[in-house]
Structures are given as C-alpha cells and as structure tokens.
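Removed: one protein chain of the complex. Kept in place: all other protein chains.
Moving on to chain A:
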Amino acid sequence: MGLREWALGGVLLSPFLVYVVLALGLTAAVHLLLHLTPLGRWIWHKALFDCALFICVLTLVTLWLGPL
C-alpha cells in the first residue's frame, strides 16, 4: 500500500508535504538543542550539517509514520 493523500477541507494534500513540514519542525528543535549544548561547537559547516540533519529526520519521519 502506498501513500495516500490528506483531505483538508476538500483540498487534497500530498502526505509527503505533511512529512516535510513535520520534519522541518523536528529539525529546528534538534538544531536548537544542539546549539544550547556544547555539541554545537563541533560542527564544521553549519548549513551542510543542518541540511543533512533535515534529510535524516525526514527519512525517519517517513519510515516511522509510513502510509497514513
């Protein structure tokens, strides 16, 4: 079974869009956590790290929630 659309007031939304928004929020939270702890100092390329982190979180979210 594949992914199914989300119906929002008659407008069909791709579930991937929902995952992306969810992953964006989670990434922001992890990012904040990293920068509040001393771990943030170890990052070499901040933008690259954030980008990679987002991809990882998005993958996890998709795997975890699966087809809704």
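Quick note on the criterion: a contact is a pair of C-beta atoms (placed from the backbone, for glycine too) under 8 Å apart; a residue touches a chain by one contact, two chains touch by 3 or more; residues count from 1.
As a convention for this text, contacts and distances are computed from a predicted model.
Hidden from the displayed complex is a chain whose UniProt protein name, among "Fusaric acid resistance protein", "Methionine import ATP-binding protein MetN", "Ferritin-like domain-containing protein" or "Cytochrome bo(3) ubiquinol oxidase subunit 3", is "Fusaric acid resistance protein". Among A:A29, A:L48 or A:L65, the one in contact with the hidden chain is A:L48. Although one chain is hidden here, its contacts on chain A can still be listed: residues 11, 17, 45, 47-48, 51.
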